[in-house]
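Yeah, one chain of the complex is gone here, protein chain that is, but the others are all in their spots.
Take a look at chain A:
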């Protein structure tokens, strides 16, 4: 399973990269969303899927899955949410101020040209 998941993560990263390199700001943010999904799944996969019970103490169970990657992912989900939310509002403001979401038009000041 881990082998298959490695390919799935690679696929998610690939798709995310493709979106991040696009012109539209919104697509870039969608790309970062995909990227964080890929990263979270990667962390989980690297922790290995050994164990058959969720990491909650229960009588008579010893075969818990690794809880540490889950704790890490939980933190990562919240942080990536915070950042994504900020990015979205940033994009929203950029629409308002610049009247465009085309990245090729958002290039520095005229002095840089």
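Convention: a contact is a pair of C-beta atoms (placed from the backbone, for glycine too) under 8 Å apart; a residue touches a chain by one contact, two chains touch by 3 or more; residues count from 1.
Keep this in mind: contacts and distances are computed from a predicted model.
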Which of "1,2-phenylacetyl-CoA epoxidase subunit A", "Electron transfer flavoprotein subunit beta", "Sulfite dehydrogenase" or "Na+/H+ antiporter subunit A" matches, in UniProt, the chain that is not displayed: "Na+/H+ antiporter subunit A"
Chain A residues touching the omitted chain (full complex): 1-15, 17-24, 26-27, 29-30, 33-34, 37-38, 40-42, 44-57, 64-68, 70-71, 73-75, 77-79, 81-86, 88-93, 95-96, 99-104, 106-108, 112-113
